[in-house]
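Excluded from the complex is one protein chain; the other protein chains are retained at their positions.
Showing chain A:
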């Protein structure tokens, strides 16, 4: 694996300069950020939130960082240097758990100091070292492993946090239902078999709507958070129970989270479609917004010229937290400011 050879390269270089008595494995793994990226889907949250928030004194270890082993892929792409650099720091931190580290816990604060060193050092060192130009496709993978807590030290964080607008979930009541009876005996139900084969039921608190099918499955929409959606689905199940059906509450699953935010500057959609053609779909004749299908995290963004962005089609908690940390959403928007 390429990563191992770079590891060895770096180890050899650092061996002479490394005068600190530390286990070697955590050190290079934290410092070797610029390898071929390996998508990392799960990272332990707690370790890194502490790492990244502490700031320790710089020890100047990185003064002679030799970046010549950077792969061609990373050197040739165009991107905002500072953001790329900060994202790479994050990548380093996330790489560590992949190598089995015997003394990772002890190396915690050390890792952190390395990170902050590299972070603080490489920011000014941007201009003279490699021109980090990242193409969108490689930037996205980096963004996906941003840590769970917002990186306050990242200078490019725009501060707009997407607001959750809607949560869609499904549940299984595990019993066959008589929709006519439900429509007759429930006050808040409507049933029009000619139009749609399900009962539409609404409750006031939390303000949600559910589609109840005769197979016993329900779709719950309109909640503003996952917990609310769960509570609402349980209330619907309880209503069905009270109507006399042996309803249970199984397989509750969040299907979709819809959020929206505003970047507060106009966006050149034609420019965006030119630079990110493989992800964008922009048909002004059909719809005024641009549909951006981001790969990592796997979300769909509807981007409008006024700067409003709607994020949808994200299923997991992880995706949503990444939205919150702005790693995913701001990337493409930041690029737009340079157009």
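Here is the rule we use: contacts are C-beta pairs under 8 Å (C-beta built on N, C-alpha and C of every residue); 3 or more make two chains touch, one makes a residue touch a chain; residues count from 1.
In this text, contacts and distances are computed from a predicted model.
Asks: When you check the chain that is not on display against UniProt, which of "Cytosolic iron-sulfur assembly component 2A", "Transcription factor IIIB 50 kDa subunit", "Prolactin" or "transketolase" does it turn out to be?
Replies: "Transcription factor IIIB 50 kDa subunit"
Asks: Which of A:166, A:281 or A:312 touches the chain that is not shown?
Replies: Considering all chains, including the one not shown, the answer is A:281.
Asks: So that we can see where the missing chain sits, which residues of chain A does it touch?
Replies: Within chain A, the residues that touch the unshown chain are 184-188, 201, 203, 205-206, 224-231, 234-235, 238-239, 242-243, 266-270, 273, 277-278, 281-289, 304-307.
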